[in-house]
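With one protein chain removed, the remaining protein chains of the complex are shown where they sit.
== subunit A ==
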């Protein structure tokens, strides 16, 4: 469970935050004494002794009940203790998800014979970050399984526990709590910078495909793991985007990089060469044994509650998600039709986008290492941009700055959350860095400046010049400021 992050000095050991427990319960399911176990729908790790499970659940229940008396509309969200921190989340009425995270700690060796002293760093982890991680867990579950309530309707507690078990068993293994940060709080979408004409071409492509394959209900278009078009509503897209970029795409890009299953082997369809292939469903259409099963996702769970097949199809760097009502049977014929129609067009489009993208890059000048790094997020369209984070891989997301700086960013954000008004916070970090947070009408910008001798006024002026919010969201090639310039040039 413990993973040492770095060793300072000879024997001192640092441990990063880690997942201790993760459980889901519904207090209504076992109201009577002796039936407490019925409340527990899922418990991780599963090998915990039954009574301990019941005790832990009972404790959470009690805390939530108790704090409710102070503020009935906003029950407790987290509980801080010396060794760990618990996060509570009630995604659906009476269904509670609890995540217990062990605080990071430092193990200091003592003189011979004595056991080492453990120092818990209880202030190092942020409620906003892990609270968001917990919510994301639920959203991801819901995307692939629908709501708890629907599962209950369909198959009672039995079905629900089955689903939870199946999903979380694997999902929790992919949680990397040590690398969670501000970006998890935002859960934003990175949009691909694109000129109007190419964008319209993509529109046209999407419309044509939806018209000729009328089964398709929604389409989403991505390039370089960045979103260009979403037919889904924002909230559904947000979680689907998260799935695609942190799970599906990395899984498929690694074999690509390794040279296996190379996309550079064009498929011949008719007399047109194309590079299209399915990322979900059949991996090879030519294979007579190919399976035509696609993952199912649930969207618009608040109103129309739709269950859809998720077809992800990719040609070069362009990926398209086609979503089709789950009630439709999809077989070889449909997949071949889709492959034949989309493959050639998407291949062309992908090279068009690539060409346009390179032109824009050339226009905006060569990639030079800028004096600052930043994270930008707009709550209105969930647009997110970070020059702090390296390319995300399936396992971890790497940051290029010291964790202490990331912590400052998180703290500033927590301050912003507390008030509604626009705010600006400038912090001088220990390591001579300036950290500036700015919140303006639903937008947040965090800049890390590396100017040793700059004073507050200079930093303030610098940041002012960087912020031209109104031109930032489209982040197209109207490059009026240094920052926008970077927005365009910096990807991956």
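As a working rule, a residue touches a chain if its C-beta (ideal position, glycine included) is under 8 Å from a C-beta of that chain, and two chains touch if they have at least 3 such contacts; residues count from 1.
Simple rule for what comes next: contacts and distances are computed from a predicted model.
Q: What does the UniProt entry say the missing chain is called, choosing from "Regulator of MON1-CCZ1", "Eukaryotic translation initiation factor 3 subunit L", "Metaxin" or "Serine palmitoyltransferase 1"?
A: Listed in its UniProt record, the absent chain's protein name reads "Regulator of MON1-CCZ1".
Q: Which of these touches the unseen chain: A:51, A:234 or A:431?
A: Final answer for the missing-chain contact: A:234.
Q: Which residue, A:59, A:118, A:273 or A:380, contacts the hidden chain when the whole complex is considered?
A: A:380
Q: Which of these, A:55, A:68, A:166 or A:196, touches the one chain of the complex that we don't see?
A: Residue touching the absent chain, from the options given: A:196.
Q: Touching residues of subunit A against the unshown chain: what are they?
A: Against the left-out chain, subunit A lists 191, 194, 196-197, 199-201, 203-204, 207-208, 210-212, 214, 229-231, 233-234, 378, 380-381, 383, 422, 441-442, 469-471, 473-474, 476.
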